[in-house]
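Since the structure comes first, as structure tokens, the remarks are kept for the end.
Every protein chain of the complex appears in place save one, which is left out.
So that you can tell them apart, the chains are marked A, B and C in the order they are listed, and the count of residues begins at 1 in each.
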């Protein structure tokens, strides 16, 4: 209810603050009998981890995950899986201005007004460190989807500020620090980021996630359409300002005769729908994009107020990502995987014994 | 779980098919003591109702709502409010091709694969008639928000195909058939729609919703950020392909020094955030836009398959909206109102006695 | 959240007051493809219906159910099933004392304090008429459980005041007005009730429900143990003051060597557990009993207070059941069936592809 849980059957409940003792989560509802080790989860945590390259925050967190429960003889047992990552590099005990002033564009002011109290150290619960556990839980979902259903959830950076990027080769995404699927553009990105850092500013980005080998039938047709739950999951990531499916905002100027994807025994003619019809997966690839705002932690001074409501100015010190979009690909993949996993189990609950006279296309 | 319920405290559960006996819903969790009559709900139902003008479907449904429970002596009692709208104009018993063929771009194929059975009459549960009950429930939420908290939820058509439209005067939105807030553009819209209808085609649209007099503190900071639940609600409307908050997709190319909204004792310098910080309302207006695809029901023939999976062709007959965006404004307002209402009660549950030392700006 | 919904996957949401327009419910999550007609539901409604004999309230309600949605060509489609029963015999518009005084032992005072307003006509939402929709929804669950899984949910009156009754022959339960499974005791019951009615008093009762052909594996082992959800369901019925499973309260004086049910390849030696181990069904019959208090609506005057808090006296007029236990058997069966149905789907969601190397006993 307080919004730290996600999902209905495959559920994830997270806790932890940026500068607290640890981050953790409970993954409940995982089907039993799947092999699972800490290494399976660590792979994705390492992809999200800060300090991988010069364009991200220099906070050094190993993000080493411990499985505390739910596994026996290397297999899931069906009981809740407790995960823990201890915080190692909280650094300075001097939080300077952020104790008494609200950083513009940050959650500080809103937390203060909602709770009357806030853990200002590194942003507390509103820190991007919170996403660690999304990625950890998502790794479990991704493993199940891949092993049991051959579903693959893959994301890439599709735009960095003004630089638009194609999905030239998804297999190269993990070879660079940007999760860029076009190796020919890496130098442009490096150069852009270096200039940005010199200016002490930050930039927005766009991430695209593609899910291949989707089964049809996932998604509940009214309020919990598959795309509605995916939009919820993605929009819940820090800094995300927009989500679109298939043709997305471009469909505003389309005509119906152009937008609709025709069908034949060989499949769909194209994929403007983005993988769902009526909120239910059609068997096409799922195509979803998200817009990330530039982080507000920039070294340019900004006007704000202090805890008493008085006008003041602040410069955000410390270690920050100049483009939160750079580390967001594994997070976006995780959220999409968690939603699909949950919907797979939801659909199975109601429709496990359905058979359709129509062959899948 | 099967997705026909929305909300955690102020909950809405809907039922009903396009050509069934009736549409209905149960609104549970409404605070007691609010005056409520059928007329209060009818006003918004009339705004959504088909047949209001020549640009929408000619199906003639009075959409007369009955309150079945939860009201005593014209006041809400705190018990569930049952609402019912009977279907009057189901028309033809000849459903022609849609019984045995799947309309491309429609939910037909996905329902068949999910459930193995489908009510093909008028699209059954996947019909836009399903949104009737969203609007009815939303009217209750809007009334509470306005009367008790002075919160106003107002939408308008911000783009029709290539025609972009400004919010010149929100008070004129209900004076025209388009929910257009710029009276000077009505003729352009009429002309555009007339040409489109002659071509037998359809067009996409964009709706923007503005919520004014927002209190701060609504939204749960991790998975159930206010914008995440709003994105869920809006993306669950038929034909919606994208949702954005504040600067939205435009924030991809922004710099942090540009995007962040500075604060002073007088308020925020601008509103690129769109009304939330860290997933929690900041007290700024909420600004959200949604993209609607063109309906796939066009008179241009399209390739598809039949129930046996064989290639065939279909022409969608019948009464259809050439732009689903034209009637979507009240629906979008309803979804936003329902989410805000629910979050108002959610926040009150946990934080009813919070006081902040910081004055609201 | 306001408690008018039950279940996680197979969910039931009810509405309606005793003297309002109608009672209704939405059954969501029902698997598609099951044949379902109004007659299937009416059978159980008729068993619960008032006015069946001289020992129950003389209010005459046909309780004719209408299916409003979710069925197509006589089969469930997987979309929500809307059910409606109109109130016909609300009778007198003179509510006399109950408008301004609180009946002792009734919900009147508690509703007033919780909501500040109450529909006093016939008890409003707190009337036993509310259970109509439990029975209607339960009939759908019972049909699925019987047809697909051969599970049978059968209840009987196991005690009426001081008269203890055995399950001599469950097939005779519907042959008498008491749901008594021992035909030899009907005269005793008739005589007891006649005397009671002359005295204008009421009496408590005990109902026992037996579920046969239970599969193993239903129930979630920690908070949502099968017996925990059954206890919740049964304790939510008006007038229920206690629930027990298997040996129940008698197990307080048992020794472990006596209580535990030994196992062999032929099955369990006996059934003191009542059908679950660790919260999960073991494959044994489920055995559950509930205690119902005597209704507080008696013609003996009682001390109470009025709306201003002043001392006064009240005599409950009108048509009331002298033993609410007499009509409670179908309600108890319905609640048990709803919980089992939901847990069947819940278990299938997580564990659909589990196989155990141990054969069922």
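Note that a contact is a pair of C-beta atoms (placed from the backbone, for glycine too) under 8 Å apart; a residue touches a chain by one contact, two chains touch by 3 or more.
As the structure is a prediction and not an experimental result, all values here were calculated from the model.
Looking at C:97, C:152 or C:201, the residue that reaches the missing chain in the full complex is C:201. Checked against the hidden chain, the listed residues C:59, C:106 or C:185 yield one contact partner: C:106.
Residues of chain B that touch the chain left out of view are 8-9, 29-33, 78-79, 221, 345-346, 348-354.
Residues 1-2, 4-5, 7-9, 11, 13-17, 20-24, 26, 28-29, 32-33, 66, 68-70, 72, 75, 77-82, 84, 114-119, 124-125 are the ones on chain A that touch the missing chain. By the touch criterion stated above, the residues of chain C touching the omitted chain are 1-6, 8, 14, 102, 104-116, 125-126, 130, 159, 161-162, 196, 201-206, 216-217, 219-225, 227-236, 238, 241-249, 251-265, 269, 272-274, 276-283, 291-298, 300, 302-305, 307-311, 322, 346-347, 349-351, 354-361.
Following the convention adopted for this analysis, only the chains that are shown with their structure count from here on.
Residues touching across the chain B-chain C interface largely coincide between the two copies, over half of the numbers being common to both. Residue positions of chain C touching 2 or more other chains: 8-9, 29, 32-33, 78-79.
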